[in-house]
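Left out: one protein chain. Kept in place: all the others.
Up next, chain A:
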Amino acid sequence: MERLTFEYAATKSVPKRAYVGVVGSGDLEVLLEPLEDKKAYVTVRTRFDGFEQIWKDILDRFFENNDIAAKIEINDFGATPGMVSMRLLQALEVSQDDKTQR
């Protein structure tokens, strides 16, 4: 079990919180909450140790394209990098769209 934390400078705000993903093999849960600070804080919890550099690469890339001020919590269950990126984009989409989540 590993707990990784990452921090980014941010400029854009997001309107509301979002929860996407599932607890299940090869998947992950992403909880995204808006922050007042111009910062993004990411916490990753994973049972698969030793992938810190890959997480950093995925998150660096995400925040390069979407510098949102948010607190993001990720619970990973062995998702591929492709799955992680898609879930992050989904969380971002839900946080900006009233229709996507009840």
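The criterion applied here is as follows: a residue touches a chain if its C-beta (ideal position, glycine included) is under 8 Å from a C-beta of that chain, and two chains touch if they have at least 3 such contacts; residues count from 1.
As a convention for this text, contacts and distances are computed from a predicted model.
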*Per UniProt, the name of the complex member that is left out, chosen from "Malonate decarboxylase holo-ACP synthase", "Protocatechuate 3,4-dioxygenase subunit alpha", "Pyruvate dehydrogenase E1 component beta subunit" or "BolA family protein"*: "Malonate decarboxylase holo-ACP synthase"
*What chain A residues would touch the chain not displayed?*
21-27, 47-50, 78, 80, 82-83, 86-87, 89-90, 93-94, 99-102
